[in-house]
Each structure stands twice: as C-alpha cells, then as structure tokens.
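Missing here is one protein chain; the remaining ones are kept as they sit in the complex.
Per-chain numbering from 1; labels A and B assigned in written order.
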Amino acid sequence: MPAATDDNTYGVQPPGLDFKDSNTIPLPPPKHFQPSLRYPSSRKTIYDRNLSRPSSTTSLASFAYIFNTIITYHHAKSGSVSEIETRLNRAGYPIGIKMLDLLLYRQSGKAVRPIRLLELLQFIHGALWRGLFGRAADALEQSTSKKNEYMIVDNEPVVNTYISIPREMSQLNCAAFVAGIIEGVCDAAAFGTEGVTAHWAEGDEMWPGKTIFLLKFQEKVIERDEAIKASVG
Amino acid sequence: MVVFALLIINKAGGLVYNRTFAPGLQKLDSNDYLILAGTFHGIHAISRTISPAPRAPHPPGTRPPPTTGIETMDAGRFRLTCFQTPTGVKFLLFTSPEQPNAEAIIRRCYEMYGEMVMKNPFYSLEMPVRVEKFDRVLGGYLVRPG
C-alpha cells in the first residue's frame, strides 16, 4: 500500500468499500502534538535510559507499606470483600500490561510474544513471576472439568508476606492485586479472560498462605488455540 | 531456663498483647493481666521521673536524652525484663530468674512486632494485637512444647 499523505490519513478509504453512499464524515486531522514537558539539562530523558536490565533491589518493607496504603485506600471505599478484591485487581492490571512489554523487551534474542495458550501460561508462571518476585510460581495446572480454566499456584505470595487477614474477612486474599497483574498480561498478549482471581488453597498445613490464581479464558481464545493446533498439526 | 510470658503495653498504658509460652504456668484471667499492665505502667512512669539520681545533662535546644525507667525486676520465682521502645511501647518479658539473654529475646520480639504487626494493613495503631502471623512467628520462637 502506498504511504498515506497528510491529506487522506483520516477518512482513508479501505479497499473494497465505497464511502460515497454512506453517511460518514472524515475526521479532521489532529493538531500536531507539541510536547511541553521540561527536562533537566544534566540528565537523560527516560527515553535515553537503559531499560534492558532490571533496576536494583529495594526493601520488601517499602513495597509492603505502599501496598498496604493501596489496600487501606480501597478497603475504605469498599462495601464487601469482593469489592476490595475487584479494586485490588484493577490496581494491579496496568502493571501487567507494562510487564508484558518490559519482559519481552528484555528477553535474550528476539522478543517473541506468546502465541499459544501454553506458552502464555508458562511465561506467566516463569518469566513474569521471576521478574516480579525473583522466583517462578510453584505450580501450573489445568482444570479437570473446564477446558478454559487454568490455575497458577503460589505457596506463599510475596505480596502477602506481612499480611494477616482478620477473621471477619477471612475470604479476602490481597494477592488479588497479583491476579490483576496476570489479567493485564493476558489482555495485553491478546488472550482475553473472563477474569483472573486469587483464592486461598485451604487445608495445606505446610503452606497456610498457599494461593491459587484462577485464570478463566474466553471461549474464543480456546477456540483459536485449538485452530492453531489443528493447523500446525 | 524458661520464658513464661510476653506482655505488650501501648503508649497510653493499655495492655495490647499477652501470651504465655510454657506449660504448667498459673492461669491468670484477663482482669489480672490488665491490673498487672496498668500498675506496671504507672510504676514505670514514676521510676522515670521520681528518683534521687542526678538527671542526665540536657543543654537547652538539644534533643532530650531518653529516660529509661525500670529495666528489670527480680523476684524469687521470676524475673521481669522491661524494654521500652523510643516510641513509648513497652515489652514485658517474664522469665525464670536464671534465664540469660532476656534483653536479646525481647529485642527479637520487638523486631517481629515491627514486621508482622506494623506491616499488617489490618492492624489499627494502639489497638489490641490480634495478628495471626505475629502469633505464629512469636510461637515458633518462644513456645516450648508441653
């Protein structure tokens, strides 16, 4: 396709479609964006800095204080345990979107986005967990009854290190924040979900904080995966 | 050598935590603990202010030096070690009289408090400490099997 000139960038006619009969009005071209941010003269802008290696370490305590602040903020605005979890999920979601790009950018060799469902799940279980928490997750499982449901298990989520849930809210699992991160990764990788949620795996004496992240993929994602599988044999 | 019990008293003198760690101890009811905490808090405050000992030098404008009150109290059947944090929280450890390193033990308890109580988003400051992970780590450190 020839490069679009300034005049027909907007309202450009896709091949095979005749606009003459329709009632569309071409959008006006947007004003040219003029950045107005100031930068210190002595420093590089964020675009000049090295993004390839992960930054240094900091204290888990500082993360905990900020995470607690987020929990307290949403707790105060919520009427139920499920609302707190939904809000924590939404707080984590944008982190997932960024982490996908960041981790792919840092992959050695060519950055390849996960195409198959299993690749995505292994990416979350391995690369994402290592990028966030310095270790892989503890297990990856498929639901025996529903083929669109998968589970990622963490015996002791780092984000819950210092958190004790009061008895009256015992269902609450603040790792819903991590579930939101996972959901962000799935969406950004074009594996739409019907939600990712965090649940206590009750009854494990050894790991009282064991958490199951339940990933429910949309049917069309499963269908697509099966179609790819069929086509590559 | 036995660690009998730990009490935590908040800035205002309220008992916010008490727990025993050894088998075969006398059972005190919660009222006894409240009396113990309240009375000790008062005596501790007096020990910080009323005494013939000369005051620590404190030039005007400098930061006042900390005044520690009672640090240990010995009795025939037990020793009470008191550690007051610079923020005004008191940790009281009841041990057998021959228990060594009581101060190190109490400081370790303070560390656990800083970790598991203060970093728990559901704990309200100055309120009774009902924090599962604090109970767990403290138990792992001090409980003797019965």
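The definition used in the following text is that a residue touches a chain if its C-beta (ideal position, glycine included) is under 8 Å from a C-beta of that chain, and two chains touch if they have at least 3 such contacts.
Criterion: contacts and distances are computed from a predicted model.
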item	value
Protein name, per the UniProt record, of whichever chain is missing from view ("Large ribosomal subunit protein mL43", "Mitochondrial inner membrane protease subunit", "Exosome complex component RRP46" or "Trafficking protein particle complex subunit BET3")	"Trafficking protein particle complex subunit BET3"
From B:Gly61, B:Gly76, B:Pro100 or B:Gly140, residue that would touch the chain that is not displayed	B:Gly61
Residue touching the undisplayed chain, where the options are A:Val158, A:Ala201 or A:Ile222	A:Val158
For subunit B, the residues touching the chain missing from this view	11, 13, 41-42, 45, 49, 59-67, 85-89, 107, 110-111, 113-115, 117-119, 125
Touching residues (missing chain, whole complex) on subunit A	35-43, 45-46, 49, 51, 54-63, 65-70, 72-73, 91-92, 94-95, 98-99, 102, 131-134, 158, 161
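The criterion applied here is as follows: only the chains that are shown with their structure count from here on.
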item	value
Subunit A and subunit B: spacing of chain centres that average the CA atoms, whole Å	45
Complex interface listing, subunit A residues touching subunit B	61, 64-65, 67-68, 71-72, 75, 161-166, 169, 174
Residues of subunit B touching subunit A in the complex	115-116, 119-123, 130-134
